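Complex shown without one protein chain; remaining protein chains in place.
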Amino acid sequence: MSAPDYGTSFAAWRTASGDHWRAYSHHAFLEGMKDGTLPRAAFLNYLRQDYVFLIHFSRAWSLAVVKAGTLDEMKAASATVHALLHFEMDLHIRTCEAAGIARAELEATEEAPENLAYTRYVLEAGHSGDFLDLMAALSPCVLGYGEIGARLLAEAGDTPYRDWIETYGGAEFQTLCRDTGALIDRAVAHRLGPDAQSLPRWQQLCRHFTTATRLEAAFWGLGRA
Amino acid sequence: MSAPDYGTSFAAWRTASGDHWRAYSHHAFLEGMKDGTLPRAAFLNYLRQDYVFLIHFSRAWSLAVVKAGTLDEMKAASATVHALLHFEMDLHIRTCEAAGIARAELEATEEAPENLAYTRYVLEAGHSGDFLDLMAALSPCVLGYGEIGARLLAEAGDTPYRDWIETYGGAEFQTLCRDTGALIDRAVAHRLGPDAQSLPRWQQLCRHFTTATRLEAAFWGLGRA
Amino acid sequence: MSAPDYGTSFAAWRTASGDHWRAYSHHAFLEGMKDGTLPRAAFLNYLRQDYVFLIHFSRAWSLAVVKAGTLDEMKAASATVHALLHFEMDLHIRTCEAAGIARAELEATEEAPENLAYTRYVLEAGHSGDFLDLMAALSPCVLGYGEIGARLLAEAGDTPYRDWIETYGGAEFQTLCRDTGALIDRAVAHRLGPDAQSLPRWQQLCRHFTTATRLEAAFWGLGRA
Partner (left out) sequence: MSAPDYGTSFAAWRTASGDHWRAYSHHAFLEGMKDGTLPRAAFLNYLRQDYVFLIHFSRAWSLAVVKAGTLDEMKAASATVHALLHFEMDLHIRTCEAAGIARAELEATEEAPENLAYTRYVLEAGHSGDFLDLMAALSPCVLGYGEIGARLLAEAGDTPYRDWIETYGGAEFQTLCRDTGALIDRAVAHRLGPDAQSLPRWQQLCRHFTTATRLEAAFWGLGRA
């Protein structure tokens, strides 16, 4: 299957990141989820770190509201923050509880270096850059999870990680990804015009995307049991 | 009537701001809304500027999510952003349309210096300080509107500005104010402990509150027809 | 005389700001310095506010180091911060002392709304935008003072404000202005390429420059005795 279409900016950034994209999107952790061979303990480690991740990811999307240039950008980013904090976070806590990780244990998780590296890189790219820098650094996560989810949903057979795959491969998350890709394309056009990809600025955005992709690939390594 | 109770931090900051608080909360603009003598053109000017204000106010509350220290603080600030951008903003646009200000005119409003001064002061206090600095700079607006609304609702007779008064004096906004006051009290205790008011840090928070109050008082002057 | 040449970005932004530029650069306060009719008390008020201004101006140039994209940009901005904090600030304190304003009085200055508005606007433009946004918001001050100083040096006769005029019209400050103008032109080219002025992004930079110019013009009003 071909990768889902999340717009032209993402497609160009993805290509520019070269082998890093495949290293991230086809990581052994994911293949282990697909065929069910991923050890349970590895998945639980990932869930614990993902709790801390979601907090900083929500902060990054809130920073996008601060950095937005139009009311539409503000509303889109704010809707994502709201969904993350008021729904996805609760879902994550329930998933963890069902997996035997109590809320208190979750909250006591020591943030792994790979987690710190990725989230702080994204937040700092946003603080020191503008809305586009933040979008370029955020998109490997949002849109990457969409692409991974879609592929695994198509490829996976019977696996204990079906729920995870259906969450990110499912219609709701795919719609969010297409909307986010369109938001990014509009934001690029709104600032850099129709020839954005020919500007030096574009290379800076590619660098943010590639670095964030490298750090996302390392994040899967957190699943080590 | 006595002022509504929005918690101990607000009460202390309000006292520390001295005459500035009364200059803000009893401004001629407000007395004119209360007795109905405020010229319509003045109110429309205020509405136009308030549209731009709401954008930056939403950005400031989003910055609070970025700066929050707990999941509860993040959720509370995010709920405010969501309400501002997805409900209050639309309500404001409809109110303006009913008053004969088309959306395009609203969006073309040139931001007045008094508006720039207040919103950028609050945002910058947040950027360069921490969550408490931001709360101290934000609270004259949120909690001040609550106090003003409650007083005007109790005191006002027949006036064309009844809708405005009922919005801010009404139960929903009063609940938001009490919740925000409690959020601030918890945030202070969570960082500075039970004797927060004895610390030098407290004086810095008082300064933010007082400066923001001065700038809020000047904002009413925008109502000049 | 024609205005000094501080590069193409400044020239374009200056033109885009329309009448606001003349309102700022030919303000009555400046004409009063030129012909010596400016009341002493007005100048002293200005000096007091300028002390607070210099603190926030130094913070804004430090933010430029944080936001810089190259080592050259970092070094240029850092050299300005260093000159401001370690030399200009001391000079300002001595000038004020010579004028009868003791250091303690200077430090106790209550920041005027016009001062708050300008400095916080610049800082916030930097925090929420990128290096170029910050440069566009900072340049009416740096380069405007250069242009004003050069004109007043050429036009002024005998006036008690000769020192001020010679500081900003003199060779050292003019060199700083040309260097800063060149830094901005390089920074624009480094990000937006040779056709920067045709991009929507350019209009955003023009808006920052124009708003900062409006707020700078209001700053002269602080000289009211």
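As written, the chain order gives the labels A, B and C, with residue 1 at the start of each chain.
By our rule, a contact is a pair of C-beta atoms (placed from the backbone, for glycine too) under 8 Å apart; a residue touches a chain by one contact, two chains touch by 3 or more.
Remember, it's a predicted structure, so these values are computed and weren't measured experimentally.
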Full-complex contact with the absent chain, from B:26, B:92, B:162 or B:190: B:190
Residue among A:177, A:196 or A:215 touching the omitted chain: A:215
Options C:11, C:44, C:66 or C:182, residue touching the unrepresented chain: C:66
Contacts of chain A with the absent chain, listed as residue ranges: 59, 111, 113-114, 116-117, 120-121, 123-124, 127-128, 211, 214-215, 218
Residue ranges of chain C at the interface with the undisplayed chain: 55, 58-59, 62-63, 65-66, 68, 71, 74-75, 77-79, 81-82, 85-86, 89, 123
Touching residues on chain B - with respect to the absent chain: 66-67, 69, 127-130, 133, 189-193, 198-201, 204
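Please note the rule applied: only the chains that are shown with their structure count from here on.
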Same-residue or different-residue interface between chain B and chain C, half as cut-off: same
Fitting chain A to chain C on CA atoms, where both chains share a sequence, rotation angle to nearest 5 degrees: 180
Geometric centre distance via CA averages, chain B-chain A, whole Å: 35
Distance between chain centroids, defined by C-alpha means - chain A, chain C (Å): 42
Approximate Å spacing (C-alpha centroids) for the pair chain B, chain C: 31
Residue numbers of chain A (touch at least two other chains): 66
